[in-house]
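Up next is chain A:
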Amino acid sequence: MILQMKGIEKSFIHKTRGNIQVLKGISLEVDSGEVVSIIGPSGSGKSTLLRCATFLETIDAGEIRYKDEAAVTTNAHGKAEYVKPAQLRRFKQNFGLVFQQFNLFPHYSVIKNIMDAPVHVQKRPKEQAQKEAMELLRKMDLASHADAYPCQLSGGQQQRVAIARALAMHPDILFFDEPTSALDPELTGEVLKVIRQLAEEHMTMVVVTHEMPFARAVSNRVIFMDGGVIVEQGDPEMVFGAPQQERTKQFLRNYQK
Partner candidate 1 sequence: MKKILCLLLALTMVFALCACGGKGESPTADYVFLKEELGVETYAIGFRLGDEALAKQVSDAIKALVVDGTFDKIASKPEYADIKDFLCLKAEDFAGETLPERGSGDSSFTFKQGYDQDYPPYAYMLDDGTYGGFDIEVCKAVCEYLGWGYEGVPFAWDFKDQELNAKSCDCIWSGMTKEGREDKYTWGITYSNNTQGILVAADSDIETLDDLAGKVVGVQIGTSAAEMLEGDRKALADSFGELKTYETYNVAFNDLKAGAIDAIAIDMTTGAYLVSSAS
Partner candidate 2 sequence: MSMAWSTMLLKMGEGMLHTCAIFALTVLFSLPLGIIVMLLRRSRFKPVQWITKIYIAIMRGTPLMLQLLAWYFGPYYLFGASIRGYRFTAIIIGFTMNYAAYFAEIYRGGIEAIPKGQYEASHVLGYSKAQTFFKIILPQLIKTILPSITNEVITLVKDTSLAFALAYNEMFSIAKQIAAKETSFTPFIVAAVFYFVANYVVAFVMERIEKAFDYYK
């Protein structure tokens, strides 16, 4: 088991509406080689779930384990307890995250974006990191852009660099937070193609997406979230083809329109 999340609860304090619970005790398990898609209306908590898994948000209660090792546990008072920061940094080596807005470092060239963290965080030899970065760029069909700066690339190209940057860290699991939502429609294809290719290589991935045909074609499992809970999950053919829950049906109906 690569990732285990159990009973995750998360609330935000809203200025006018007070405490809002975004995740209401969600549990999620991801096996090695699995591709899981999370779908659902905006505000359903799917992005927050990814942000909790990647420690960008701290959870209120619940448990998070990577490769059967606990990063967060719940204490006797029902409060989430994180491991020490130094240990938490070690946990980050398990995963990569691809953002909706790419978040490339604008002052670094494409190649430096990819190899900087391997060299300065993982302390790998520079030559090796550079060689690997070039291979990744070739795989992303961007080898000729190694020395370009992010601002010189299209959105689709930037997102592919961001995927390469995440892969360069050798993660066991890769999270995608709506990777094509910020792209022009004609550019989504090139990014989805890369993710599909990774799926074929049995990369473990969790993808939050609005691309229903893509989710149906690529995933081993689809999760439908709404209102901070998992409403329904299972085989993509089952969830898309024969949804059991009324809310799922309604959501998919709206989507097809």
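How these were chosen: all candidates are chains of the complex that A comes from, given by their letters.
In this text, contacts are C-beta pairs under 8 Å (C-beta built on N, C-alpha and C of every residue); 3 or more make two chains touch, one makes a residue touch a chain; residues count from 1.
Worth saying up front: this structure is predicted, and the values here are computed from it rather than measured.
Evaluated over the candidates 1 or 2, chain A touches in this complex the candidate numbered 2. Against candidate 2, the residues of chain A that register as touching in their complex are 54-56, 89, 92-93, 95-97, 99, 101-107, 116-117, 120-122, 149-151, 165, 169.
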